[in-house]
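One structure is given below, encoded as structure tokens.
In this view, the complex is presented without one of its protein chains, the others remaining in place.
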Amino acid sequence: MDRDDYLKRLRRIEGQVRGLQRMVETDEYCVDILTQIASVTKALQGVGLGLLDEHFRHCVMEAAKADGSEGDAKVHEAMAAVERLLRT
Amino acid sequence: MDRDDYLKRLRRIEGQVRGLQRMVETDEYCVDILTQIASVTKALQGVGLGLLDEHFRHCVMEAAKADGSEGDAKVHEAMAAVERLLRT
Amino acid sequence: MDRDDYLKRLRRIEGQVRGLQRMVETDEYCVDILTQIASVTKALQGVGLGLLDEHFRHCVMEAAKADGSEGDAKVHEAMAAVERLLRT
Partner (left out) sequence: MDRDDYLKRLRRIEGQVRGLQRMVETDEYCVDILTQIASVTKALQGVGLGLLDEHFRHCVMEAAKADGSEGDAKVHEAMAAVERLLRT
């Protein structure tokens, strides 16, 4: 995992969440706040998709090469994570 | 808008995003990070849905009472915000 | 509501779902089926967003003009529908 890249993105997201607090404090227009919320959500999902991609390429694949049934279990586990992302 | 409630939720979300940074720094298991990302996303969308509800009850309704075509324009604007939330 | 437009879109969606059945029957490549599922989902949400827009402009607004608290109740009901769309 390129940990530094993920950290940089998460720090930017933290800054965006603080920006949302300022928008609420200064009574900015609701629709502008909603647009910003959609943008933060998209950034978070981008991090999630990146992590998933790596998770499949490393953990899941390694498990699958070592042991087929362990690989299947890892895929099911990862798919449950996809479903949680999808259901939000 | 109950501004204090939104601020409290956004500060908790900020804390969760910092928690995500720590999870990445300490190499926690990908699937656990993804579960946490789904939880932060859901919290953000909860704030968004709350803001939307108020936006409809106040801004949009006021506009609609004052002037029907202005009300229609406000609804279209708010629906575009719903679509941005939905498409993330 | 422009009922004929919605019916036309829903008939096209029905055709797309039958297309998905054919893709499954002829063992088409999974990723292509998934792409098509995303496209059908998007079409369905488009119908949903259109209906919501009209629902706000008509039912909700009418209720709000007649009686503020009835208008609030309608907004909450519609927001619950938005949340169900968002959570899928």
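A, B and C are the chain letters, set down in written order, and residue numbers restart from 1 in every chain.
Heads up, the rule we're going with is that contacts are C-beta pairs under 8 Å (C-beta built on N, C-alpha and C of every residue); 3 or more make two chains touch, one makes a residue touch a chain.
Just so it is clear, the model here is predicted, and its values are computed rather than measured.
Asks: In the complete complex, which positions of chain A touch the hidden chain?
Replies: 45, 49, 52-53, 56-57, 60-61, 64-65, 68, 71-72, 75-76, 78-79, 82-83, 85-86
Asks: Could you pull out which residues of chain C are in touch with the chain that's been left out?
Replies: Touch with the absent chain occurs at residues 1, 3, 6-7, 10-11, 13-14, 17-18, 20-21, 24-25, 27, 30-31, 33-35, 37-38, 40-42, 44-45, 47-48, 51-52, 54-55, 59, 77-78, 81, 84-85, 87-88.
Asks: With the missing chain put back, which residues of chain B would touch it? List them for me.
Replies: So the residues of chain B touching the missing chain come out as 87-88.
The rule is simple: only the chains that are shown with their structure count from here on.
Asks: Starting from the mean Cα coordinates of chain B and chain C, work out the distance between those two points in Å.
Replies: 21
Asks: In whole angstrom, how far does the Cα centroid of chain A sit from the Cα centroid of chain B?
Replies: 16
Asks: Could you give the separation in Å between the centres of chain A and chain C, each centre being the mean of its C-alpha atoms?
Replies: Here chain A and chain C have centroids separated by 26 Å.
Asks: By residue number and range, which residues of chain C touch two or more other chains?
Replies: Counting only residues that touch two or more other chains, chain C contributes none.
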